[in-house]
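One chain of protein is taken out of this complex; the other chains stay put.
And now, subunit A:
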Amino acid sequence: MEVNVEARRILAVSISKLYASRSQRGGLRLHRSLLLSMVMRSARDIYHSSRESEQPNGEQPATEEPMDTNCDPKEKARLAPDLADTSADMAPGVSDKLDESDCDITEDKENLSPAKQSRKRRGKASAAPDFLPSKRARLEPGEERYAAPVGSCRAGVGDYRSALTLNQVIPAF
């Protein structure tokens, strides 16, 4: 559990560094961006593997990359330049998918249509980075959020782990 908290913190720090590096003089540094993305990947892997071990019934937490698992290649190609342009649009999307620590079942974002997803992801208003206060209602004990049925998007468990691709972290030069 401590590792989980640590991983979340590191992810939050990494995302804020990515934000900050956008306004750096001299432009984004490829080396630094690469290292940041590697740390984020490790933290995310640890975070998700520790969450998996908390849910032995096999139900997976929401993935951060519904884009990859749901979008068809054309959609992805269309979105990739947008993602590549501003990591701000990506970063909230990444943290968006991380759970609040106080609820076990999250809103299923994978089952939204790609079109809906893309609109949602690009809107800054809808993106709430993990380290900011949550805007979602706190669950009372016994309450449940609506959980979408386990769909085909959940099938590729192994895929999503590697799916935070550098394309989404490192803007295309």
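Assume a residue touches a chain if its C-beta (ideal position, glycine included) is under 8 Å from a C-beta of that chain, and two chains touch if they have at least 3 such contacts; residues count from 1.
Keep in mind that, in the parts below, contacts and distances are computed from a predicted model.
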item	value
Identity of the absent chain, which is to be given by its UniProt protein name, from "Serine/threonine-protein phosphatase 2A 55 kDa regulatory subunit B", "Ciliogenesis and planar polarity effector 2", "EF-hand domain-containing protein" or "Translation initiation factor eIF2B subunit delta"	"Serine/threonine-protein phosphatase 2A 55 kDa regulatory subunit B"
Footprint left on subunit A by the chain that the document does not show	6-7, 10, 13, 17, 25-27, 29-32, 34-35, 38-39, 42-43, 46, 165-167, 170, 172-173
